[in-house]
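Shown here: the complex without one of its protein chains, the others still in place.
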């Protein structure tokens, strides 16, 4: 089968570099267009980028010529465009791309709250993609020109939080109280400059701008439902679920640790063992669809008393699997546990690639 | 005034070294006896110790001869004995010392749950010392021989948690729900070996053996009351206050960060501003007594959005002051905030010294 | 081709775990026997080990039953035995194994200085293996029973040092002055307890016991030659080459950085460009033999001014390739450069596996 053409916006940045690593030898996609600022435009990628990944710059990307972020030239030919743009430019660029009929999968926050834009954690709420699937297929049915759209990747710390919640809610009904205290890696903040060394060496920064609000709000959209018309989403109302997040930055390179606590609405509580079994049994739709990046085990439930740990567990299922440990009863709510997710894989670029694989499997792109 | 004679048990260990630093130039105490294992016995302290503090080994301690940990010789002459012993030996030794009429202030966990032993955070519940004060003064009144006793220092992470709770409970009544997620420094674990480097480099260990149980239990004793007979303590019953702790070890040298959340029993809630003002106004009894180590500001309420931070705030009031930041409403309970306390000062050896100052001010030792 | 049977001594330790990871899916070897202390003996490996690798415990190793470290039972059937034993027990055990006719590849220091024991960096001095090759083949020719032997893996910091020296000496003649200052990772020190966290957090320890002597001595054996009788080795005499090492432990998990400086004996000096080309052209014998773990590029010469860096470069060629950067003239000696090598791969367990592959390719095991 012919490879789908993939473009990357913000290709020289931290998220863009991760997209390129994930796409360079992808079985379904071909790196086809790279966009960056005008300063990089016209250069071979290897000359435009300050490559800072632990894997080498893939041969396939080295000589691709970087262009500006405009929906023309090679970008116009793309089947899917991944955006690693900063939020200060993402809004306009992504709008322009989607209006030209392009499928945009974005890591930026700009459209996450837009009514008709799915906010997706690809191991959680792939059913939300039906909104764009419907739009695209309706257009095709009517013989209309290609219908562009934007799909947003969730915030990195939201991804880890909602992954175990999804199977729990499916099994035991709504969660009405939810708290999460995060210990977040620095890689998500990029590297020019990203988090300053002096801020995390022998230190904790107990604040990440906008992060708590994102976690509290995005959880309600992701765990919400597609509306009846399949045009947008019904969020879980504030009155039904209260979410409280406390976010900290620490000296970890990759992998967000989250200490979470939750209460089910129903009085009929599962046991700890039932809850763990439910997490273990969960298979995400992407895996059932046969997506190449989908985790074989969506949730790894660890029994060791001191796990999960970022260094030891972040790469499970290549970073697409989420680890849960220390599941136990909580004296204040019902249950508490520790969740670890790879912030640049399932929490950012990797999620984008898996979303694209799902859209491909569903014949949307 | 003549200096009181002070002994240190476990003098070569991590906590013992801190006691020695704090006592070497103390205005009220004189380093008089140092005890360690038989391996060190008979050596000058400077030859027995592998000194690993950031301040130099005080001149006054260098040539003190280390003895075994027995309530005889110079130890028998001590007015107060500080114990930095490991819990595997602390039980027996501290018992022997107190039975010989010595005043023991212990950092070990062994007697924290003993009915007649005060468990003290010296900026919080100094009223609990009345139990030993009564015992000592009764004995004196009867002309009985010196009445020995043990006072326990709380667990390090408990100290940070209860410090802001005390003035809040005094002002707004009981707290019925309390959660705390900690990001704990490694210094508290000692250094032979303490926390392994590979466990905290680019990593989090989301488990500290026994720590969560200590925080959940000790909070109820410390915030409880002296019983009517002044012989022991009435703990807050489980039914009145539920506490849930989640403890993590991270790559910080000194200073425990705790993200806490709480709900008051009463429906009449303070505002965030009132709550902050209450914290700011709080003066611990030790300060009112004029104890030399007492913090001028017991609780530092910080307004910067990204504080407190261990590197920047742990040394406030020489580590005897606790910093509180990010006080805000909590969607799940009533309020959430970040608390930072110096784990080896107010959470360990420093607390011991301040307790001794209080006992001294009250004429108990 | 049938897989060779491989045993691992010290299987539960840090080096042993690395051997198991490298052997579990090896194309030439089969994990066949695991040895550890009597405490672990009789247990399934998964129950005996506290697994602390970033990759999961391989399925093939999980249920292997651990035995004591004796050259009997399954160990007696092994074609090759890898030793990750600590030096306090390695001496006796490895001797017993080799005397029973077993081929032992050891990471311990005990026999490195033995006259008839090759000390091997498998990308450098594989010609030294001829000493055991001769012994084995002579025995076979005479129809004698299996001739056991020990081959030692070099010290981790020596491996990185000699890797670039080998092609330089081959091309430009002897080096008479050599200095190396190391910045060493903590993983090499194991993890029970290994390097204490408090020793490397916001710190440097400018001393590693015995390390400088090892680097200074081992370099002269490894860069020396097989003696005429092929029974042992002629070391480079002290008078011909002076080596000075300064070793530091820092907060890096894997990857030793070494700042080295050297002077050639000959007055005919290469240019910097010639020297770099020589490094780039170097192909180790293991690669020419087609060994599966051999690095495609033995030496990666980096041109970026700020490389190599441990996080970014340690995994080149799966840790079997060595990176060299900042090659430049040295005002004091002739040239200086920065060398980075993966201490647990080419500097320890990985080297052992590659040595075994070479012995296998040469039909010695």
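Going in written order, the chains are labelled A, B and C, and every chain counts its residues from 1.
Keep in mind that, in the parts below, contacts are C-beta pairs under 8 Å (C-beta built on N, C-alpha and C of every residue); 3 or more make two chains touch, one makes a residue touch a chain.
Predicted model only: the values in this text are computed from it and were never measured.
Note on the undisplayed chain: of the listed residues C:78, C:153, C:168 or C:250, the one touching it is C:250. Of the candidate positions C:24, C:139, C:177 or C:272, contact with the hidden chain is made by C:177. In the complete complex, the residue from C:295, C:308, C:321 or C:350 that touches the missing chain is C:308. Listed for chain C, the residues touching the missing chain in the whole complex are 177-179, 181, 183, 199, 201-207, 216, 242-244, 246, 248, 250-253, 257, 259, 261, 305-312, 325-326, 330-333, 336, 338. One chain of the complex is left out; on chain A, the residues touching it are 52, 186-187, 191-202, 251-253.
In the full complex, chain B touches the omitted chain through residues 52-56, 201-202, 253, 311-312, 315-316.
Keep this in mind: only the chains that are shown with their structure count from here on.
A rotation of 180 degrees, rounded to the nearest 5, superposes the Cα atoms of chain A on chain B. Pairwise, the chains sharing the most contacting C-beta pairs are A-B. Of all residue numbers used at the contact between chain B and chain C, over half are used by both chains, marking a mostly same-residue interface.
Averaged Cα coordinates give chain A a centre that lies 41 Å from the centre of chain C.
Centre-to-centre, using mean CA coordinates, chain B is 48 Å away from chain C.
Among the residues of chain A, those in touch with two or more other chains are 201-202, 253, 311-312.
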